[in-house]
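Notes to accompany the following structure.
Missing here is one protein chain; the remaining ones are kept as they sit in the complex.
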Amino acid sequence: MEYHLLTYSFLFLPIILILYKLTPSKFRWCLLLVVDIAFYLMISKALIVFFIFAVVITYCTGLMIDRLGSSNKYTGKMLKKHKRIILFIGIILNLSMLIVFKYFKLIGISFIAPIGISYYTLQTISYMTDICRRTISCEQNIGKLALYLSYFPQVIEGPISRYSNMKNELFAGKDLSYTNITSGYQRILWGLFKKMVIADHLAPAVYKIFLHPENYDGTVIAIGAIMFTTQLYAEFSGCMDIIIGSSETLSITLPENFRQPFFAKNASDFWHRWHITLGTWLKDYIFYPISLAKPLKKLSKKAKTIVGINISKMIVPTIALFFVWLTNGIWHGAGLTYLFYGMYYFVLIFIETICEPHIEKFCQKHSIYESNLLISSFRALKLFVIVNIGEMFFRAKSITSGFNMFKKIIFDFHLSSLKDANWGIDKYDMIICFFAIILLFIVDFIHEKNIKLRDVISNYKLPIRWAIWYALIFSIILTGAYGAGYTVIDMIYAAY
Amino acid sequence: MDNTKETYNNIIKAVLFFTGLIIISTLLTVFIYKDNKKNIYDTIAVNNKINEIKNEPNDSLQVIFYGDSECYSTFYPKILSSEFNISSFVCATAAQHICDTYAILNENIRTQAPKVIVLETNCIFRKPKNTGTDKDIAMNFLSNHLSMFAHHSDWKILAKKALPKKRFKHKKNNKGFVIRKNTIPYRGGAYMKITKKTKKIPKKNLEYLNQIKSLCDNNNIKLILVSTPSPKNWSYKKHNGIYKWAAANSVTYIDLNLEKSLTINWKKDTKDGGDHLNFSGAKKVTRHIGEYLKKYILLKE
Partner (left out) sequence: MDELIEILEEILPCEDVVNCTTLIDDHILSSFDILSLVSDIEDSFDVDISPAELIPENFNSANALWNMICRLREEC
């Protein structure tokens, strides 16, 4: 059962809430675990075996590293070394499952993957590494560990959470509260709106254009690329709203995955706002370990004597950055398009880190300020173009197809072709979609100003407050892309 | 004490909120969604087709085609009129449900007196009316019980009426046919393996099929069932299912998947790897069926 189905929010979740309320606080985590297992079985059936494997491996690795620390067998460097060996084995075991299911396609063997394997594997790695780093203590109860890895709202497509952030609320069995339930459901509604009114309306046009880009000219392809980016954002962030909102009803806070990405300053800032939990995961478990590795430090010191501090300072982070983006790319899948996507951002962010200080100096010298409307709109436009090109390659059938599309946008651009373009969306849906996107922009703008919209609305008088939620509910029912004439669109990020 | 009071307050608020929700839904249903005939699946598509036929001169069509996308990518009325002197129209809609076929046909015979109705058989096996999706139980329930959900897009019909009418532009009128020039070859090889197994026509669809048949009989229209070539959609099991019904009701059934004289080149004639025909495939099939229709219509005259 996927999150965007009404069954999830309006049948499954209410049942869970009632059961949760009826269960004594001490056993609530057990209830959640049972629900998780049922949820997992519903989707992946027998493939749950692999998930159980992962839990057992992670549990044992954690325990062994912990035991090693408390026994006096080794001390100092030897202890560190042994811990690292165990950690390494644990990671390899978990990773090998991910590799088999995700990348064996390359050699022509493909399997149906257990649901959420890309997400929970990252969580197992962070859990084991954190124990090794002694930032968390190991979980003694295998059931609780399984609950952390399989927590039903997040198991299909994240957010990728950390054990240290989850353990308190997840196992506490806090009482349900009226405010959390209402505010959780408000968020679910907003997520459904984004998914059903924006993303699913755009889906058929995007599908058509990316399937046969050769049939369209540059103008249509450019709009198709923008449509895909919008679809992806509305859909992924919408599902996140449903996920985080449904967890909120249980009084359990999940980490945020989006922070108004299109208001970012530059590409690297964009990635601090888009799929945040993947970004921070890569930072903590790829970027830092690589850049603090001994050989690289030595390399940097050597380089300092040869090329000077300004350049040597860049070498280590750049190497680490390369691996971050390589991982980001191939994490999405085995395709070359994903690899290209990762490398695209690597190059962009590399250029940014080199140029940005100079641009800043230049701006200061000529007293141009960030708040300047012209500058900030230029910056937003630049980022918008960068992101759309990136997502176009990400979605393209192949790299060649991506490049052909890119070529067409530049050399084959005729505004006149818009007149008889067939988008596969009727004009009413287009109008609805247009206004919904504007609404999304306004809401994001308000959030960017650090105003919590749901809190603001809850302070309004009851009739106004309710009118807003009624309007949202009926706009989803009446204008959502479901039922006759539409097809149900699966969640995009559940496939990664 | 305060705590319980708050709980009561919250419960009352929640109840009121849902009451409001129900009241608004009822109002919407009464004022907007009341005249929905329950047995139409895709009101918008059905409405469009009914209007298209109304725009044709009265009693001008000899043949009308019904079915899903298989149908509108196969039968090309222009060839039928230029080469066979048969006037025809394609009333197929995307993923047509047979209840919609019946609804469109029912309206069409008010203004037209066709001699032949061609029903493409693929839609006969499309699952009976179910506006939600199989996956989403809650959505299914709501769609099957509340017309506000099932016909939620009908505001578009109202909007169309309310908006000032644009002057009718003379677009290329292909009489319901959709030209599709892409080619993705089908490489699956032979697909009509002979078997004795039968795929049953779903019960509800059978009812509609019988209703269509009696509607045709009452109006002196000949009903012809045609299966268009499609390795992805057609099989011998389905053939048997249709054949049995056609034989029992003495209806003509032509399965073009078994027609040897029809030379479909699966490398060139399909738009999407054996699902739909493309333009070159459509021309072949239209000419083939044209011969047949011509003979029949001449005979009748």
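When the chains are written out, they are named A and B in that same order, and each has its own residue count from 1.
Everything below uses one rule, namely that contacts are C-beta pairs under 8 Å (C-beta built on N, C-alpha and C of every residue); 3 or more make two chains touch, one makes a residue touch a chain.
The structure displayed is predicted, hence computed values, not measured ones.
Visitor: Let's see if you follow the contact definition: name the visible chains touching the chain that is missing.
Guide: Computed over the complete complex, the missing chain touches A.
Visitor: If I consider the whole complex, including the chain that's not displayed, which of A:101, A:287, A:331 or A:406 touches that chain?
Guide: Of the candidates A:101, A:287, A:331 or A:406, A:287 is in touch with the missing chain.
Visitor: Among A:272, A:447 or A:465, exactly one should touch the missing chain; which is it?
Guide: Residue touching the absent chain, from the options given: A:272.
Visitor: Which of these touches the unseen chain: A:21, A:67, A:81 or A:133?
Guide: Looking across A:21, A:67, A:81 or A:133, the contact with the absent chain belongs to A:133.
Visitor: What is the set of chain A residues that contact the non-displayed chain in the whole complex?
Guide: 132-135, 268, 272, 283-284, 287-289, 291-292, 297, 300, 313, 316-317, 320, 353
Note that only the chains that are shown with their structure count from here on.
Visitor: Calculate how many whole Å lie between the centre of chain A and the centre of chain B, each centre taken as the average of the chain's C-alpha atoms.
Guide: 40
Visitor: Mind listing the chain A positions that touch chain B in their complex?
Guide: Its residues touching chain B are 1-2, 5-7, 10-11, 178, 212, 215, 426, 428, 466, 469-470, 473-474, 477-480, 482-485, 488.
Visitor: Would you pull the chain B residues touching chain A in the complex into a rising list?
Guide: Against chain A, the touching part of chain B is residues 6-7, 10, 17, 20-21, 24, 28, 41-45, 94, 131-133, 135-139, 142-143, 148-153, 155-156, 159, 182.
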